Structure formats: structure tokens, C-alpha cells
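The structure appears below as C-alpha cells.
All protein chains of the complex are present and in place, except for one that has been dropped.
The block that comes next holds chain A.
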């Protein structure tokens, strides 16, 4: 430890920083071996504040030197890690391919789209899929579902769970072995419903509080591999006169979610609404853009835009650091999100045998 880091680069209160620098305390070196009482005398800070300052600096410094983080991680190690991470399947092969291996762990994915296009359906589907046992190609995890709009409908969820269980039974029938059958027994409606931790949240203060407390929750529930916020836009849509405050809250919340995703190796899925933007030139009229503004658009690592093309639903991957921009069709059936199956495709390949029913969003 060479103690050259300046104190102004630590998360200290601005007035504490000023007092420290006025008294000549500029770097960690200057604080070495000093007692809180002495520091208080030298700077005019209260004893409590001095203790706080010394704690912040020491903790930040020590934690950091202990962990191996100071040399960084080699891209080679990260490549191996990335390749070993499974994704959360969506039950639409095309959407999975578009996203790489399904919805990625360690990343924040934003789904935006008009009402009724299937954002909530995607969320419900993912909350179920995350629980599929590993032998059936799932992650055997649990999900946290933060509902801000009251669009979480348990009956709909039950439909999707039933279809998912049928799908697993199908696999077990096709290649019956002990292990699969064993897992199938534990795969019940009851079990899958328990695997979803549901929060109902009415305003942005509650949402902030939940996001703040989530790391502790995730520590106690290591099985949770997916956090869903449906929708993020709702609590931020109104009640905001100060737009710079909204930006600050949104971006700092986004940073904590990005951090959470990386730290706990979980996937975070958010939904966002569309809003009308008037073209500045005025000649083209207006078009739909995701809500919450330009600066928010940068916050999520992956953005998927869901929209209608004629009478077909399409998912457009419009932002991703690793995958190319693509658009794929999908549909919503009673069983959840599915590919649009072409006539000539071998039906036996598909575990689902329901007739595709176009279903309007229930909420």
C-alpha cells in the first residue's frame, strides 16, 4: 500500500472533504496512524465524523487490497467464464439464438414495447423457465418478481407452468431414465409457484428501497438467478417535476442493478414502455421510442424492442455488446412464448402440441 490516493476520491461528504483538505490532509498517507480524536482536533470535525472518515477510507482501502481485483481479470479467464455461463431459455428458439444462449446471466436486459405485445408474458415465461431443473436444460433457480403495475396474473402464470411441466414430461417420455423421472416428481405447480418471490410495489420510493435491499436478499437466497422488474417505467412516468432528479435516480439504480447482475451472476430483466417522440424536423411527424429518455437508454446492457409487424409479433435486438442486431418473429400461446412454427417443420421435434392461440394481454 503506498497511500498516494487522494482523499477527495473517496466517498466522503463534501464538507468533510473540505475540512480535511483545509487542514492539510490530502492523501491516505496523511491519515496513517492518526486517532479519531486527533483528527477531530486537527480538522474541526466531530469525533463521530472523524471516526466515519477514517472508517470509510480504511475499509475501502483494505477491502480492495485484500481482494485480487487490483490486477484485473484477464480476458481469457472472462472468455472461459462467459462460455461456461448458461442462459435462460425463452421457449422460442429464435429469440434464444438472437440473444446468444437465451437471456444472459450477469447482464441487464431491457424489454420495451407497446401495450399487449408481450412484455409481461416474457417476464412470466422467464420466471418459470429459470426453475426448470438442470437435467431438462434449465438452471434450477428461483426468481424475484417486482411488479409495479399489478400486471402479474397468477392464473396466467399457472397456464405457463402447466405447459412447462408438460414439456418436461415429454422429454422424460422420450428418453426415460431414472434421473429424469426423479426430477419430474418434484416438478409440481406448487413447487414452481414457491420459486417466485413476488414484490408488489406502488411508487418509485418503494422500488428504490427494494433495489437497495435486494443484495441482502440475494445473499440469503443463493438460488435466485433472475430478477424481474415489470415495469420499470410505471413508477417513473409521473410525479416527477425535476427531470434531472429522475435521471439521477434512474441511472444510479441502473448502476446498482448492473453491479448486482455481475456480482451475483444473476440476470436482471426490466420492461419499459414506448412513448411518442416528435421529430425535430417536423416533417415526418412522430415515432415511437422507448420511454424514460436518452440517458436511460444507455443504462441497460441489452435492449430488446418488441413490436407488431402486420399481425405478427417481432422481437428486435437493438442493443447488445456481443450479438448482432436482428429481428425475429415470435408468438404468444396459452403455454407462453413460442416460435412461430412453419407447416413443414417436423412437429414431433416440438414438445408443445397446443394449437397456437393468439392471446391478448390479460392485464
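Just so we're on the same page, contacts are C-beta pairs under 8 Å (C-beta built on N, C-alpha and C of every residue); 3 or more make two chains touch, one makes a residue touch a chain; residues count from 1.
Basically, contacts and distances are computed from a predicted model.
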Name per UniProt, for the chain absent here [options: "RecA family profile 1 domain-containing protein", "Ribosomal RNA-processing protein 42", "Elongator complex protein 5" or "V-type proton ATPase subunit F"]: "RecA family profile 1 domain-containing protein"
Touch with the omitted chain, as defined above, among A:33, A:72 or A:310: A:72
Selected residue (touches chain absent from view) among A:9, A:173 or A:312: A:9
Options A:207, A:261 or A:291, residue touching the unrepresented chain: A:261
Chain not shown: contacting residue from A:173, A:194, A:251 or A:312: A:251
Absent-chain interface as seen on chain A, which is shown: 2, 4-6, 8-11, 14, 23-26, 30, 42, 60, 64, 69-76, 78-79, 81-83, 106-108, 244-245, 247-248, 251-252, 254-256, 258-259, 261-262, 280-281, 287, 289, 294-295, 297-299, 301, 303, 316, 318-322, 324-327
